[in-house]
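Only one protein chain is missing from this complex, and each of the others stays in its spot.
Right after this comes chain A.
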Amino acid sequence: KGATKDKAEQVAATESGQAAQQKLPALSALEEDDEFEEFDVDDWKKGDEDKEDSTAWNDNWDDNDMEDDFSKQLRVELEKVSQPEAMAVSN
(Lines give C-alpha, C1' and ligand atoms only; values in the text may rest on other atoms or scores of the structure.)
Protein backbone atom coordinates (compact mmCIF):
# COMPACT_ATOMS: atom_id res chain seq x y z
CA LYS A 1 0.00 0.00 0.00
CA GLY A 2 2.89 2.31 0.79
CA ALA A 3 4.52 1.65 -2.57
CA THR A 4 1.26 2.22 -4.40
CA LYS A 5 0.68 5.45 -2.54
CA ASP A 6 4.16 6.61 -3.52
CA LYS A 7 3.30 5.82 -7.11
CA ALA A 8 0.06 7.75 -6.77
CA GLU A 9 1.95 10.69 -5.33
CA GLN A 10 4.35 10.46 -8.21
CA VAL A 11 1.58 10.59 -10.74
CA ALA A 12 -0.83 13.02 -9.21
CA ALA A 13 1.40 15.41 -7.33
CA THR A 14 4.97 15.37 -8.63
CA GLU A 15 4.22 14.95 -12.31
CA SER A 16 1.53 17.53 -12.12
CA GLY A 17 3.85 19.97 -10.43
CA GLN A 18 7.00 19.23 -12.37
CA ALA A 19 5.67 18.65 -15.85
CA ALA A 20 3.38 21.64 -15.67
CA GLN A 21 6.12 23.82 -14.23
CA GLN A 22 8.73 22.65 -16.71
CA LYS A 23 6.48 23.93 -19.42
CA LEU A 24 5.76 27.25 -17.73
CA PRO A 25 8.83 29.11 -19.04
CA ALA A 26 7.79 28.02 -22.51
CA LEU A 27 4.38 29.58 -22.12
CA SER A 28 5.67 32.83 -20.70
CA ALA A 29 7.87 33.11 -23.76
CA LEU A 30 4.69 33.06 -25.80
CA GLU A 31 2.94 35.66 -23.69
CA GLU A 32 2.00 38.72 -25.65
CA ASP A 33 2.52 41.99 -23.83
CA ASP A 34 -0.67 43.43 -25.25
CA GLU A 35 -2.80 40.76 -23.64
CA PHE A 36 -4.66 42.02 -20.61
CA GLU A 37 -4.24 39.95 -17.49
CA GLU A 38 -7.27 38.69 -15.64
CA PHE A 39 -8.24 40.99 -12.83
CA ASP A 40 -8.19 39.48 -9.33
CA VAL A 41 -11.85 40.38 -8.95
CA ASP A 42 -14.57 40.63 -11.61
CA ASP A 43 -16.17 43.79 -10.37
CA TRP A 44 -15.27 46.73 -8.17
CA LYS A 45 -16.45 50.12 -7.00
CA LYS A 46 -15.06 53.63 -7.48
CA GLY A 47 -13.03 53.26 -4.28
CA ASP A 48 -10.83 50.68 -6.02
CA GLU A 49 -10.15 52.97 -8.94
CA ASP A 50 -7.46 55.60 -9.26
CA LYS A 51 -7.94 58.83 -11.19
CA GLU A 52 -4.36 60.00 -10.53
CA ASP A 53 -2.90 58.75 -13.78
CA SER A 54 -5.54 60.28 -16.00
CA THR A 55 -4.70 63.72 -14.58
CA ALA A 56 -0.91 63.38 -14.75
CA TRP A 57 -0.58 65.23 -18.06
CA ASN A 58 1.06 68.56 -18.71
CA ASP A 59 -0.92 70.87 -20.97
CA ASN A 60 0.73 74.20 -20.32
CA TRP A 61 4.37 73.49 -20.86
CA ASP A 62 5.06 75.52 -23.99
CA ASP A 63 5.70 78.86 -22.35
CA ASN A 64 8.96 77.57 -21.02
CA ASP A 65 11.58 79.74 -19.51
CA MET A 66 14.65 78.71 -21.54
CA GLU A 67 16.55 77.91 -18.34
CA ASP A 68 17.49 74.43 -19.47
CA ASP A 69 20.91 73.54 -20.84
CA PHE A 70 19.72 73.02 -24.40
CA SER A 71 18.10 76.47 -24.57
CA LYS A 72 21.08 78.18 -22.94
CA GLN A 73 23.48 76.53 -25.38
CA LEU A 74 21.27 77.51 -28.31
CA ARG A 75 21.17 81.13 -27.13
CA VAL A 76 24.91 81.39 -26.58
CA GLU A 77 25.78 79.94 -29.97
CA LEU A 78 23.08 81.77 -31.90
CA GLU A 79 24.10 85.13 -30.48
CA LYS A 80 27.62 84.49 -31.72
CA VAL A 81 26.37 84.19 -35.27
CA SER A 82 25.70 87.63 -36.81
CA GLN A 83 22.30 88.31 -38.23
CA PRO A 84 22.26 87.84 -42.02
CA GLU A 85 20.26 91.05 -42.58
CA ALA A 86 22.80 93.02 -40.61
CA MET A 87 25.58 91.56 -42.76
CA ALA A 88 23.71 92.34 -45.99
CA VAL A 89 23.14 95.96 -44.85
CA SER A 90 26.77 96.45 -43.88
CA ASN A 91 27.85 95.21 -47.33
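Criterion: a residue touches a chain if its C-beta (ideal position, glycine included) is under 8 Å from a C-beta of that chain, and two chains touch if they have at least 3 such contacts; residues count from 1.
Assume contacts and distances are computed from a predicted model.
Asker: Quick one: find the hidden chain's UniProt protein name among "Sister chromatid cohesion protein DCC1", "COP9 signalosome (CSN) subunit", "Isopropylmalate dehydrogenase-like domain-containing protein" or "Fructose-bisphosphate aldolase".
Answerer: This omitted chain is identified in its UniProt record as "COP9 signalosome (CSN) subunit".
Asker: In the full complex, which residues of chain A touch the absent chain?
Answerer: Listed in rising order, the touching residues are 4-5, 7-9, 11-13, 15-16, 19-20, 22-23, 26-27, 30, 32-37, 39-44, 48-51, 53-54, 56-64, 66, 68, 70-71, 73-75, 77-79, 81, 83-85.
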